[in-house]
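Left out: one protein chain. Kept in place: all the others.
Lettered A, B and C in written order, each chain numbered from 1.
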Amino acid sequence: MSVLVDRASRVLIYGIAGNFGRFSVRDLAAYGTKPVAGLAPGRAIRDVDGVPVYASAAAACREHGANAALVYVPAPMALDAVLEVIDAGCKVIVYPGDGLPVQDAIDMRAAAREHGTVLVGPNTPGVISPGEAKLGFMPSFCYTPGTLGVISRSGSLSYEACWRLSGEGLGQTTVIGIGGDPVKGLNAAEALELLHADATTAAIVYLGEIGGSDEDAVARYAARPDAKPTAALVVGAAAPPGKKMGHAAALVGSQADSQAAKVQTLRAAGVHVAAGLPQLAAAARSALARVNK
Amino acid sequence: MSVLVDRASRVLIYGIAGNFGRFSVRDLAAYGTKPVAGLAPGRAIRDVDGVPVYASAAAACREHGANAALVYVPAPMALDAVLEVIDAGCKVIVYPGDGLPVQDAIDMRAAAREHGTVLVGPNTPGVISPGEAKLGFMPSFCYTPGTLGVISRSGSLSYEACWRLSGEGLGQTTVIGIGGDPVKGLNAAEALELLHADATTAAIVYLGEIGGSDEDAVARYAARPDAKPTAALVVGAAAPPGKKMGHAAALVGSQADSQAAKVQTLRAAGVHVAAGLPQLAAAARSALARVNK
Amino acid sequence: MLMIEHAGKALLRSHGVAVPHGQLVRETADIEQWRGPYPAALKAQVSSGGRGKAGGVARVETPDEARAAALRLFDSEFQGERPSALLIEPWLGHERELYLSIVVDGGYGGYAVLYSPNGGVDIEAQQPSVYEVGPAHNFRAHALRALLSRAERDTALVERIVAMARRLLRVATVSDALTVEINPLAVIDGKLLALDAKIARDEAAAFRHADIAQECAHRRTHEAARVARALDNNLMMVALEGEIGLISGGAGMTMAVMDMIAAAGMRPACFLDCSSNPTPAGYRLAFALLDEDPAIKAILVSIFGGGTHIDRVARTMSEIMRERRCAKPVVFRMNGNGRDAADAIMTQAGLCNHQRLEDAVAAVHALGTRA
Partner (left out) sequence: MLMIEHAGKALLRSHGVAVPHGQLVRETADIEQWRGPYPAALKAQVSSGGRGKAGGVARVETPDEARAAALRLFDSEFQGERPSALLIEPWLGHERELYLSIVVDGGYGGYAVLYSPNGGVDIEAQQPSVYEVGPAHNFRAHALRALLSRAERDTALVERIVAMARRLLRVATVSDALTVEINPLAVIDGKLLALDAKIARDEAAAFRHADIAQECAHRRTHEAARVARALDNNLMMVALEGEIGLISGGAGMTMAVMDMIAAAGMRPACFLDCSSNPTPAGYRLAFALLDEDPAIKAILVSIFGGGTHIDRVARTMSEIMRERRCAKPVVFRMNGNGRDAADAIMTQAGLCNHQRLEDAVAAVHALGTRA
């Protein structure tokens, strides 16, 4: 099974004529997910590799039953593009872009929630349910079907982590990149609820980093009596305080933001925390070993 | 009959401890309308003339079933106060204050519409249904029950006009002060719909002025085949162009804003337009004479 | 409050809108400071419209031409207004001139975006495309795009206009502007540049904008002294050329009485609405302002009070009449909340309070013809 995306996903690609858009047309199709239509505002284009281009998301959804969207536009246009696909009725939206003003992220998130839409992003590679469907640009070969639900604040770290898990025979139900920005369409607490409700997901792997409060949400979840067993990796032990480490939210401002404090909080809640990337698969295995005990 | 207010109206007075609030406690009661509760933020007061004071509009509505509100607060606090009584569930709100930033008026209006609430104001004396109920501070003696529905952009002009109409035996169903600001909670078009739907209202009297577009809405209404007969007075013939005449919206910017242009538009739509205040009652009588013809 | 073009462009620039790099010229000698290129545009900074047609914009090729044009512009009047300054900017060649504005639309209860593919001086004659936004958070780029794609063929340009409209709407909300009008909005190498800026700020929002408060105060110092005194004391006053002084309450009622004065063949000397300061101090100032104006032959006090209780006003009037050292005749007509007590107070003070406005205007007329 899967959350957010499945074989019935019909994808609208917003910004289909750019590099990312053109790549995803081929890449999604290769994974068995249908890119049914695209938008290329400002360009007079009829189709990209046979995928028809429309003047509006509403028309694309109406003509092709698109129910999911992948939005590749620069930050200054992002709020408008996301509002458009929300209004058009797409129920799952991935916005991978970075550099989005936090205020626009707040507005996006509020609009999505008001319409019962799940927005994943900003600053995310998207969502993949191995063997089922993908809505994003992560390297497909890293993933295999299985019983782990994965949540990550970082894109490339999630590729590396899942590549390792897959290599050790630890497949995934769904991998959700929640992104590295302070305000997220889907935050860790909400992603956890989705995986918690998914019957096929036996255990959860969380990939966190310094700064922000998502790790507290993971600890709160893990402390619940009905929580699924959870493993985690928190990166940024070597990061100096007071410096933004690439992601807008990855900054050690107070003691609670540090890698050590987050690890302590997670361990206290019963999370299997890996000391580093090389120990992640073992931590995930420990979590799985607790399933149905 | 009446629109907006009636004998079942139970009034919350926001700002009950100020001069206007204290006056309205007595004045409404004298007219048979119940001031059931009040708010006086920042003041430690238990009651005003026996009307209990609460810490929140929600508590006042819950305890006393208030369904209408009269909001007497200065402009910088007005949006917050109106949002509070909307949230508390009052379905008719009068905000008489002037000097409200237009942006706050826009937000008030949008919030009211979203909640199915009718907001009257800003910059209005309120609403009165003669012999039934009042929600405002207009001089009660000016009004008598009858069959004219009255809409006015100006407060004192509506007192004068209704005092004249009453003196000539031309009573009113409901008199609505829509206010002199550019953005109104209830505009002329919307007030017309209320009076149009009211079975007891036989004809309509509209009191307009230079600037704005409400007179166009009246003309559009009057041109409808099912329109009730309508009389009007438009003041500001002697106003020079380019100068704001007290009301934020009363300014002749373009030719269409002038008194002469508005009179022409209204007459073309079949409205009985009075040449001046002294001719208003005759115009209203002409409109009434057309009823059921 | 209309910002002068230079201030409006500075506001736009601070929000990331492209405008020409200009300089303010406060006196002709400032032309020497201009480091930009020639040809340049020299533009009179006035708040009245139709400046372009009235010769308020000059194209100058050299510093000498610039000085000559500056002298001429400083010496010109545009609808009665002398420019407070000039703006000098590079004269930019452009492919097209568009029209784009954000306005507040009372009928719709919020903001609207207006667009015309043909900007320039003759915009009044155009029928612009109108996108009714309502509250700003209702703005939808796709709705505007759909509208523009009917008015504008250049699809790449449509995207820039949509982005610009979004930006201008943000300027409107952030700065409490009632109008943000760019005309012309130039297209240069496919990009947009605001060649003019007409931004009207909401004076009611002065409590949250130090710049509006400052500018309002500054402009009052340029009003006629007595109008400034009135405004400083919360009396809404517009001075007119007439002989009948009017002390009134309520904007609509004041206009109605002005119209009746005019209908009776007289001329009102002012719009003077005291309803925002119906205190003894407010009315005393109102009388002082009208008493000292030699053009005014008689004063009509017309108040129909709701929030203003006229028994209190009557008490104030009787006091003022007792103290007053001016022989100009005053005619009263007060009605409204507290009228019975007011009538008693006036009678006791030996003053006549007319019951009907017609009677009061007739009484003034009788006086006026004698004056």
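By our rule, a residue touches a chain if its C-beta (ideal position, glycine included) is under 8 Å from a C-beta of that chain, and two chains touch if they have at least 3 such contacts.
Computed from a prediction, not measured in an experiment: that's the story for all the values here.
A.B. asks: Which displayed chains does the hidden chain touch?
C.D. replies: Computed over the complete complex, the missing chain touches A, B, C.
A.B. asks: Among B:L83, B:A189, B:A223 or B:A261, which residue is in touch with the absent chain?
C.D. replies: Hidden-chain contact among the options goes to B:L83.
A.B. asks: For the chain left off this view, which of A:P125, A:G149 or A:P229 is in contact with it?
C.D. replies: Of all options in A:P125, A:G149 or A:P229, contact with the hidden chain holds for A:P125.
A.B. asks: Can you list where chain B touches the absent chain?
C.D. replies: So the residues of chain B touching the unseen chain are 41-44, 55-58, 76-77, 80-81, 83-84, 87, 107.
A.B. asks: Write the list of chain C residues that the hidden chain touches.
C.D. replies: Contacting residues on chain C, toward the hidden partner: 13-16, 137, 167, 170, 174, 207-211, 213.
A.B. asks: If you put the missing chain back, which residues of chain A would it touch?
C.D. replies: Counting over the whole complex, chain A touches the hidden chain at residues 20, 23, 27, 75-76, 96, 98-103, 106-107, 109-110, 113, 125, 136-139, 141, 152-160, 163, 180, 182-184, 187, 189, 207, 209-210, 212-214, 216-217, 233, 235-240, 243-250, 254, 259, 275-278.
We take it that only the chains that are shown with their structure count from here on.
A.B. asks: If every chain is a node and every touching pair an edge, decide which shape results: line, ring, star, complete or other.
C.D. replies: Looks like a simple chain-to-chain line, open at both ends.
A.B. asks: So which has more C-beta pairs touching, B-C or A-C?
C.D. replies: The greater number of contacts lies at B-C.
A.B. asks: Taking the mean of the CA coordinates per chain, how far is chain A from chain C in Å?
C.D. replies: Computed from C-alpha means, the inter-chain centre distance equals 52 Å.
A.B. asks: State, to the nearest whole Å, the distance from the C-alpha centre of chain B to the C-alpha centre of chain C.
C.D. replies: Taking the mean C-alpha position of each chain, the two centres sit 26 Å apart.
A.B. asks: At which residue positions does chain B touch at least two other chains?
C.D. replies: Not one residue in chain B touches at least two other chains.
A.B. asks: Residues of chain C that contact two or more other chains, please.
C.D. replies: none
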